[in-house]
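Inspection log for the structure reproduced underneath, given as structure tokens.
All protein chains but one are shown in place.
Labels run A and B following the written order; every chain starts at residue 1.
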Amino acid sequence: MAGRKVKIEVRNLSKHFDDLIVLHQMDFDIYEGEFLCVVGPTGCGKTTFCNVVTGLLPITEGSITMGGEKIDFKKHNVSFVFQEPSCIPWRTIWDDVKIGLEIRKVPKKEINERVSAILDLTGLTEFKDFYPSQISAGMKQRVVIARSFVTEPDLLLMDEPFGQLDSSTRFYIENQLIKVWQKTKRTIIFVTHNLEEAVYLSERILVCTQKPTGIKEEVIVDLPHPRDITDREFVKIRNRVTDLVKWW
Amino acid sequence: MANDKNAGSGKLGTFGYNALALSIFILLWTIVSWISESLFLPTPWTVLKSFLDLCTYGDVEGISLGMHIFKSTLRIFAGFVAACILGIPLGILMGLYPRVYDSTKSVIEPIRFIPPVAWIPLVIVLLVGFSRYAFIIWLGAFFPIFIGTLLSVRSVNPTHIDVPRSFGAKRLYIIRKIVIPSTLPDIFTGMRVGMGIGWDCIMAAEMIGGENEGLGVMILKYAELIRIEDIMVGMIVIGAIGFFINEIFIFVERRVFKWKEAIVIS
Partner (left out) sequence: MTNNYAEKMKTMGLNFFTLAMVLVLWTLIAYWQKSPFFATPYDIVLGFVQMVTVGDVEGYRLWSHMLHSLVRVSAGFAAACLVGIPGGLLLGLYPKIYDRTRILVEPIRFISPIAWIPMAIVLLVGFSRYIFVIWVASFFPIFVSTLWSVRQVNAVYVNVARVAGASRLFIIRKIIFPSILPSVIGGMRISLGISWMCIVAAEMIGGQMVGIGRLILKSAMVTRMDLVVVGMISIGFVGYATNELIIFIEKRIFRWRAAVSIE
């Protein structure tokens, strides 16, 4: 990976909740346009990691910079697919998806075009006037994904986004995600439990240890897209990652 | 909205700040009332003195504060107990037989919407003495208890009732072991709300009702004499009693919940 432009520098990052040490002296870079997966045991601090990277939570020690400065939502175009359900209950699907564009004061006409396009892509057009309470959990997750894509972010964080989806929708959206990523070359940080998903999607996998969490190992996945899960190389990498997480 | 500083790490804890706020308040109150020398703004010390006087010598008619408190709480207690005795069983019964409630709504609902205080003049004409107050309290406390119980019984999970029934359990058994335990928290909430309204009602009833004893009539008497410090004492006592009763409810509620959880665990 040498020679790629660094997008985010994480230096000596620690995060404590009172006495609980969650992240401990993490040091790594995230490259421009990279698709990075983060895997780790439950409760190790993956969500916390996403929260501090974006600055939603304050850092205890160390620094995280993007292009030399602290991440600022007003300046940088960041999107976050939260782990917990995050559809806004009092907004229709349409209004929910457009919230990021509304905040950035994008002209109305452009909002309409972009929201229509993304709803088409995620198969939500016919539900655009529904409220979240009227659609299924999987569809809600699709709304959230549409909402985070529509702003065309420079940095996209996805915290176990596909847990709620059935396998065929999941597969479909994974491929969609890859296509969007290949076309736009945005930086994506993708948190997951599912090792196969990690190997299928990413360029690089960060395997985290149990608390206090550090990085156990980086695994480079140098396979062309679209990947074949029965391919020998693929299976080899998957087994390697599986070995790494045996101690979970 | 995220706060960088850890909570509670300041020099003063929440308790300390509260104590500080209270001291500043009392200090300001003292200074302002000293400077203004107004009849309408007694100093904290005047209020304290009034309190002691009311306890030892009693009010203008020689009735001591303790007596007023005793009368008011006795009335509340009688009306409240009556409301529980009637409201809870009736709520359970009508909850179990929704038909009955649904077909008597035309009588119950209009009565429910008449504020209990509006009954006071009628009650003054029709009843005498203690029964007046007890009736008003009963009326005020009855509906929250009754409706709370009724709605709660209606929302008992039907499968919880069907399961023992399929084992041939008797009706009484189901009511005792399933319906009552699962509605108990709501009954308690209803009782707490009922008690609150009961306090409002006793105040109004005592002010309008014509007798000389009771906290409500005590503060009204002092309003006629423009003795703010004595009114304040009365209000503080009323607030304190309200607070303690509320605390008792919360305490018992916690106890009840604990007991329920213990049963679930073992």
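The rule is short, and it goes like this: contacts are C-beta pairs under 8 Å (C-beta built on N, C-alpha and C of every residue); 3 or more make two chains touch, one makes a residue touch a chain.
This structure is a prediction, so every number in the text was calculated from the model and none was measured.
Participant: Please identify which residue in B:120, B:150, B:178 or B:191 touches the non-displayed chain.
Facilitator: That would be B:120, which touches the missing chain.
Participant: Just name the one of B:17, B:77, B:173 or B:251 that touches the chain not displayed here.
Facilitator: B:17
Participant: Any idea which of A:80, A:127 or A:190 touches the chain not displayed?
Facilitator: If we include the chain that is not displayed, A:80 is the one touching it.
Participant: May I ask which residue of A:14, A:48 or A:151 touches the chain that does not appear here?
Facilitator: Counting the whole complex, the residue in contact with the absent chain is A:151.
Participant: Tell me which of A:6, A:56, A:215 or A:235 is the one touching the absent chain.
Facilitator: Of the candidates A:6, A:56, A:215 or A:235, A:56 is in touch with the missing chain.
Participant: Considering the whole complex, not just the chains shown, which residues of chain A touch the missing one?
Facilitator: Interface with the chain not displayed, on the chain A side: 54, 56, 73-74, 78-80, 82, 84-86, 88-92, 99-100, 103-104, 131-134, 147, 151.
Participant: Contact with the hidden chain only, please: which chain B residues?
Facilitator: The list for chain B reads 1, 14, 17-22, 25, 40, 99, 102-107, 109-111, 113-122, 124-126, 197, 199-201, 203-204, 207-208, 215-216, 219-220, 222-223, 226, 228, 231, 234-236, 238-240, 242-243, 246.
What we mean here is this: only the chains that are shown with their structure count from here on.
Participant: Quick check: how many Å separate the C-alpha centres of chain A and chain B?
Facilitator: Once rounded, the distance between the two centres reads 52 Å.
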